[in-house]
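With one protein chain removed, the remaining protein chains of the complex are shown where they sit.
When the chains are written out, they are named A and B in that same order, and each has its own residue count from 1.
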Amino acid sequence: MSVDPPPDLILDRLQSLGITLPPAPQPVAAYVPAVRSGSFLFVSGQIPFRDGELLARGPVPSEVDVDRATAAARQCALNGIAVAAAALEGRLDRVLRVIRVGVFVACDPGFEQQPQVANGASELLQQVFGEKGRHARAAVGAPSLPRGATVEVELLLEVE
Amino acid sequence: MSVDPPPDLILDRLQSLGITLPPAPQPVAAYVPAVRSGSFLFVSGQIPFRDGELLARGPVPSEVDVDRATAAARQCALNGIAVAAAALEGRLDRVLRVIRVGVFVACDPGFEQQPQVANGASELLQQVFGEKGRHARAAVGAPSLPRGATVEVELLLEVE
Partner (left out) sequence: MSVDPPPDLILDRLQSLGITLPPAPQPVAAYVPAVRSGSFLFVSGQIPFRDGELLARGPVPSEVDVDRATAAARQCALNGIAVAAAALEGRLDRVLRVIRVGVFVACDPGFEQQPQVANGASELLQQVFGEKGRHARAAVGAPSLPRGATVEVELLLEVE
């Protein structure tokens, strides 16, 4: 007798939002995608890869506008969710809380809208995880990021 | 019969230092001021708002000098303490330890005094929390920060 896996509320929500979880990105260097310690899952910094290409490259606003950077931040968060799903054997309902989100925005001096860009990540996390997706955050600028990415996002999750 | 609340040693110390705790700043975007997980309290990145205005805007040293940036870092830490107080129902004596402080300083290339600026935050935390205020720290530069702030400070506290 086969047994259906229990439903995963978060995977259901992703589906209802029309969001397809990408394959978990592999690290671009000598580290691992995520490390669990106690009830914490630390997800490495994610850049906005989609289908093998970066969604945005270069600093805001001289090379990338705020809207595109915000979409890139959303993609970073989606990649982070994919990493978490892989670490949790596909069971995203084991995420009890998104604790902290770190957002780095490649930008020119004088750029002040890191919060707006970072909201691309924050709002996705709240759409997907609901109340559990409400997190502490630090959003800052950087002169440049790995592979020229416009945004890098790291996640800290509480998991069961 | 009314019952007085127990004294809070840290609030007493703030008073004896002549420091008035500001209202806890609200996040400037789609996140929350602090998240508790286990014995950890993660406080979101704080910028140097005081009475609704930023104490310092722009990079060090071209637009802001080190002294003013240091005062801004102190204000960031004070705002972080206010957030922690709100999360702990006003009981700052529930802070068992300041674990880690992250300090981002908006600066021009070549600026080397991030530690001096960050001391504005670190020294306040040690004044207020005493031995419990001694923390690990990372202080780094950034080309620019949210709303043009000169400094952003995030806190990780151990709480009961």
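Brief remarks follow.
In the analysis below, a residue touches a chain if its C-beta (ideal position, glycine included) is under 8 Å from a C-beta of that chain, and two chains touch if they have at least 3 such contacts.
No experiment lies behind these values; they were computed from the predicted model shown.
Screening A:I10, A:L55, A:I99 or A:L145 against the full complex identifies A:L145 as the residue touching the chain left out.
Those residues of subunit A that touch the chain absent from the view are 27-35, 37-38, 40, 42-45, 59, 102, 104, 106, 108, 142-148, 152, 154. Although one chain is not shown, part of subunit B still touches it, namely residues 38-40, 97, 99-101, 107-116, 118-119, 122-123, 126, 134-143, 156, 158.
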